[in-house]
Structure formats: C-alpha cells, structure tokens
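The structure is given below, and queries will be raised subsequently.
Here the complex is missing one protein chain, while the rest keep their positions.
Let's look at chain A:
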C-alpha cells in the first residue's frame, strides 16, 4: 500500500490531493467558525484574515496545480506522496508520513511546503501523530503565521481538557508558536493556567512566561503579576520554573522574592536539579542585597596580608582608606538568621550528582559564606574534576579564580591538580594555573619538582606554559628565585626552540629584578642570539643587553654589529629592539657605537613599517645633538636608562571574581548578554522583616512533616499537592475544603496569634492570598491525616478514643471564629469556648462538628466534665463528648462533639456539668456552618443551578465593601462566612461556590458576579429557602463590610 502511494503520481492524483487540502482547511476551520465553541473575543479580529487566506490559498493551490500540470516532467513534485499519506484516514499512514517529515526537519531539510497538509492533523486522535504535528508546528509556525492560526482553536480546546497532560501540552505548544497575533490568547491562557489545580500545568505556565515575554516585551507588567502569583506557589515542581521565568523577565524585581525567600530556601532540597541551579544563583544575588558581609570584621586584618602578595599598590591604598572607616563603625557582626538559613539549606546540595548544582552551591558559599566556612566547598569541587573533561575545564577555571582569593582552601588538595600526560592541553594549562596560584614557601619545592617533569612533556604548548609558571613562582617566592633561574638557564640548551624561546622571555623578566648578580647569564644569552629564531625571544635578549649594557660592556657593541647586519630581515618587534639597543649604546658608549647607530637609524628610516620609521626619527632627534634639538636631548640618558620597575607576573584570573563565579561571563571574562551583576554588600542591612510571612512558616511545618513521615514511609514531603495524582482536579480539592483549618492544631496556635483579628484587617491583599492558600493546603494535609486516623480507629474503638484522638490533634486555631459558651466569671473560673471546626464529624456524617475548649482558670482541679439533659428541638440530636475526668488548674483541653441541627439555626441547649456545678448553655450555629463543601465542575454547577430556579433562587444586588477589591478577598469572605468550596469558573468576573447542608444534603449554590464600580450581584440557589435567605443575609453583610 505504501509503495503504491509512493509511485509517481499522475494528474488525477494531484487534483485529488489539492481538493483534499482545501477541504482539510475547511474542516480545521469549522470549529472556529461555529459560533458556539471557544471564546469569541479574538475570533472577529482574526476571521477576515483567515477567510482571505482561505480564498487566496485556494487560488494559489489552483495555480500551483496548473503549473504542476505543465511541468510535471521537469519538476518532480517531491512531497506529494507525503501529502497523500497525511490525507488518508489511516493513522498508521499519517504516522509514517509524520515520521518522515520529522526526520527531514532533523536533518535540516525544508519541509515548510507541507504546512497545510500537516496542520489539519493537529486534532488527530492518535497521540503520537499529534505530538509529531506539534513538533512540526512549533518549527514552522513562525514562517507560516496565517496558516498556523488554523490550529489555535484546537489548543484552546485542549486548554480546557480534563486531562492535565493535554492541558499542559496545549499550553506548551500554544506558547511556543511564535505568532504575534495570538499574544492576547497566550496571555489569557497563561493566566488561567497559573491558577490551574495541577501543579504540572502551573509549571508549564511558568515556562510559557519567558516565551511570551520574548515574543512581546510589552506584556511584561502583566507577566510580572503572573510570576508574582506563581512565586507564591508551594510546590517544588513549580518553584524552579518560576524562578527561571523571574530571572528572564524581571531579575531586578528583588522585592518579589522577600515573601518567598524562606519558602524557597526550605523547598530547595526537593526541587529538581535544574531548578536548584537557577534558584541558588538567584538567591546568591538576593543575599548580596539583603545581608551584611559576614567577613566585614575579620577580613580586613587577615586578608590584607594575603592580598599584599599580589595586589597592586593602588588597591592597597584603597584598603587603607577603607580600613579606618570600617574600623570606626565596627560592630559585633551577627549573621541574619535568614542568611544562615540559606547557607544551611544549600550545604547538603554539595553532595549532588549534578555538577551544575555543586558549582552553584560552591559559588554561593564563595560569595556569601563567612571565611571560615568557605573551605567545605573545596572537597566537592575537587570531586568534580573526576568528571567529563568539559566539566573539568569549567571547574578549573573557577578554582583558578577562587585559589587566588582563598589559597588555603585548596592547599590540602594540591596533588589533585597534578597533571597527567593524557589530559587535554587546555586542562593541563588550567591545572598549571591552579598549581602556580597555590605555590607558597612551604610547598614550592614539591611544586617545582613536579614542574620539572612537565618540561619533559611531549606537548610543547604545555611545556611553554610550564616555563611561564616557573617564572611566576620565582617572582612570587623570593627564596626560590635563584633555583628557578638556574633551572631556566639550563633549559636554554634545550633542543627545542620553543622551549628555549619561552625560557628567554621568562629569564628576561626575572633578571630585571636583580640584574647585577647575573651578568654571566646575560652573556650566555647574548651568545644565543645567533641560534634563536623566535622573534619574541630575540627581542627579549636585545632588550636585556641594551638595558644592562653596562654589565656587559664588551659584548654589547658586538651584538649590535651583528644585528645591524641582519636588520632588514628581522621581524618588527626585533627591529624596534635593535633601535633601542643602538640608542642605549650610543648614550653609554658612543665611541664604539656611533657609526653603527647611525647606520641602524638610516636603515630604519626607510623601513616599510611606519612605527619603525617613526621610532627612528624620534630617537635620532633625541640622542644626536643638533641645533634644533630642544631641551629634551639633555635628558636623553635619563629617559632611556631610567630604572624600570620589574614586571609583576600575575595570574590572568586575578580579579575575575567580580563576575559571579560559575557564570558564563566569568568563564569568558567578559559580560555576556543578560548577565546580572553581583551587587556589593550593603553598608547596613535592609529591613529583615520584609521576609516575615504571616503564616506558620516552614520550620514549624517540618515537625508535622516528620510526624507524617513516620506514618507513611515516603521520603520528601515538602510537596503535598503533588500527591493528588493524575486524577486531580475536583477530588483533590474536595479534601481540602471539607477539612478544617482548626485541625492544624498546635502549629498555628503559636504563631497564628499574630495573624488573628488585628492582622486580618490590615494585611495587604497579597498576604491574604498567601495565607489563604497556605490555609487550604494545611487543611488538606490535616484532612488526610485526620481521615487516616478515623479509618484506623473508627471500627475498633469507641467514641472515647476517637474524641481523645481528636483532642490531641485538634486545637482551636486562630483563624476560625471562636464563640463563647461560658464566660469564666459566670462559670466560676471555668471558661468554655466553642467553634465550628468544619471538619466532618466522622462518627456521624450528618452532624456538625463543634469543637469545645475548656479552660480551667481556678486554682483547683475541675472534675467530671460532661453534658447532661440536652433540650433539643424535635429531630435534633446530639453526640456528647466523652467525659473529661480531670482538668488540672490552669490547663485547657479541647474536645469535639457532634450536633445534628436538622438544617435549622435553632440553638441546641444543654447543661454542662462539673463535679460541683451545672451550667445551662446553648449553641446556636450561624447558617454558614450548617453546610459542608461540595465539589462540582463548572458544568455540573450550571446544570444544578438550572434545576434550582424560581422560588429556590434568591437574587440580591449589593455594593462591595472597600476592601473587597479583588476576587481573592471575595472568595475569602464568602468561605469565611459559609463552609463552601469554590467551583472553577472561566470568567474572572464571577465567583462560584457550592456546598451541601450537613444533615439533609441539599445543594447550596452561591454565585457572586462583580460589576464595574464596586457593584455586585449575589445569587443563592437552594432548595431550603430558609437557609437560602439567611445565607444571603450573612454573605451580603460579609461582602459589604
């Protein structure tokens, strides 16, 4: 079959094919054109273009067809077989065709003419075909923007798919199609995906942000909002990707990090490797702006001595200036706990298998840690050197920089930098650099011995580098200067010219330091001029003889004589040095060299190189006295024979650490595009309280984590949402709502106090949002926990046990409203409060759980606390808590009881008894507590709402209170008033909530539609009209506050 299709096609086939193509386009279009699918806001803008394209596409095809018919012999129609396969209705044929097309793309062949045929398969059922189509689309959409638009509707549908993989991949492809016209659609899709239930989709949204930003930088502000939202995400899956987006879109918005700093630090270890690298690099920058230099006090004294070794003069001066200033305000340095947190949490990552992560931590320590702690990174970096040679190359570059600043750190690992003959040259040279940096008085003999073996290597470039390294050691360490010099002189008799030349250059530099003692070496070198051909070496020898001609008065003029002979054949640098030599000799020994000098200058006057001609002219004026020569010639000797400072041989890696280590810019020693400068430490620390988050933070949660870990043997629990699994959506949320924040127990009661009433009013929106999310998550966690316990306990134990289990784990939480049951004065020292924990009452699902807290304020024990004589409305039932035997003085205890209110707000009255007294008390539930969240999809919601029209629907208009500025506040207010869950909704103008009454299970549906100018409409649908009316009243009040 396939073979047949590949046969050369005849005209009839072509006609078929073309018809197929146009039909296909119409098919692909139809979902767009039918008015009832997909959002329409972009549709009108695009439609004319699409239609135009359809028309023009059609005619083009027709003309192409005619052309094809005419030139069927001359021009083979290459891809017709592929087109036909794509048009067939067999998936296997389509797949085969797509595979061949992708292979073409991989090889870099142009397959763009197949675009129309491919793009209509975008909705293909076969998932592999679909994926390959995506590959094709992303590759060519930019070139064929108009046609690419045909595929958009498929992705828009995909964005609403219940399968999270499909939602994610739709967003991925949609955001990868670089077509500017769909920017608004992308923006919308990203915003929606950023609040998707599935963390995987949210991760994809984070990935899409930089894509959109590069496509249209004008969207930056809106994108920052999304980034801000995603930064608050608590899942490890999202963290890395959103920080990546942050780094690409708004790396300077450091203020967005404050609130998330601690969370990021704590999540770090569970984030995937690539995310870790990005986060660590970002946090390094962040820490540099927010914390104080931990080395500020000690560094000055200690480092100065070390620095003096290499530092040039001006730098030292700077230090001196800085010193009194810093000394003056020297204060005992105390490390910010957040700074410590970062160091502590990154440290274990030095053990990562991923070299990039290790490097990231290493640079973080190098830039941020107190000096005493930096040492720990050395071991890890040395380990990386065992890795692939590319890794070695990068690591060595960084080690070279670090070893200048902190030599002591790598000294114990000196031998790990020894060179093997099998190392690539670039690695050898870098290792040499490190060895040289590490050399000091104690280890220099070992290092020099090692260097000696290197000089015998077969790799000549490496030998040259070794000689230079010896030179550097000799200049840096005075004790070994003579030894090195002798060694180098021996090398002058080496057979290899390169070795000799390199030695000459290095010797020249060394001699400059103490020329008097070494006239014999200079003589020796003068002899070499006959043999050495390497220009740099010849120039060096000539300079040396000229400079120290007084030490070798006999040889110098003779050398000049020889050079004058060969002047015309020398390289330019050698010629310049000959002129120099001539001038210096003329000044010191004019008798012997006058004529030679004139000769050389004359030769230079007609040289081809203008530098040399210039130099000759300049020198002649200076040294040969004439009438015209001015005052300068008097000083000629001073000018030429001034004492020259010895050169400083320093590492090319010096001062490279002003680039962030591990970065591309550091490696290149030049700023790469998009490089973010590592800021200097601030003089005084910015306010650390910006990082405070008003929720129990992670260090506390970790205790709970531990507890949980013991129960279920699973390793890393920073990620609770991750568990929801592929089925996700509705289910996972159902856990969260029916659970109750009160369950979070002791964790919150401590730190929650600050977020209580007073906090709630003043908090900014952002914090509220934060808190709410956190709350939700906690609910979920606790819910699962509670559930587990119930499952375990329910069958086997009696009520007593259950309540006691609850009383252990449940403590009243700050965020839930407490009601007073018995005032402590009235209760003679016994205070009783209660709240609605919003936890399902497990023994009886149709009871409302009421959590009661007893506090004994007396000085004596209270005994036998229990309930007696409940007086209830008909139908109402009560499930008492187990009797509390003893409540010690000053103690408090919490229990849970269940009450079936029969869906009415009638109070439940009963007597509370102690061993001495009885109190009459009553519990009256707010209507909002009579329900439990129900989980509906958007469609189900609409369906159910449709059933509850007419009498069952209550509409109310309202004006939103000042604080109800956005959706989140509304959601928060509504859920605080009534125990409802939110229903996903496509529009951001509408918030929907659903719940069921506890005892009869009637649906309660709430819709809040906001309008321009603070107006809103509240709709409540409920079979129980009484409940409905009361609920409307309560919500109205909550929202208009």
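Convention: contacts are C-beta pairs under 8 Å (C-beta built on N, C-alpha and C of every residue); 3 or more make two chains touch, one makes a residue touch a chain; residues count from 1.
Rule of thumb we're sticking to: contacts and distances are computed from a predicted model.
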Listed names "Serine/threonine-protein phosphatase", "Signal peptidase complex subunit 3", "YjeF N-terminal domain-containing protein 3" or "AP-3 complex subunit mu-1", matching UniProt entry of the absent chain: "AP-3 complex subunit mu-1"
Residue in contact with the excluded chain [from A:293, A:426, A:589 or A:1017]: A:426
Residue, one of A:667, A:818, A:867 or A:976, that touches the chain absent here: A:667
Listed residues A:83, A:207 or A:472, member touching the removed chain: A:207
Residue among A:236, A:862 or A:1007 that touches the chain left out of view: A:236
Absent-chain interface as seen on chain A, which is shown: 90-92, 95, 99, 102-103, 105-108, 126-129, 131-132, 134-135, 139, 142, 163-165, 168, 172, 175-176, 178, 198-200, 204, 207-208, 210-211, 214, 236-237, 241, 244, 248, 269-270, 272-274, 277, 281, 348, 351-356, 358-360, 379-380, 382-383, 386, 388-391, 393-395, 413, 415-416, 418, 420-422, 424-426, 450, 453, 456-458, 494-496, 662-665, 667-668, 672-676, 713-719, 722-726
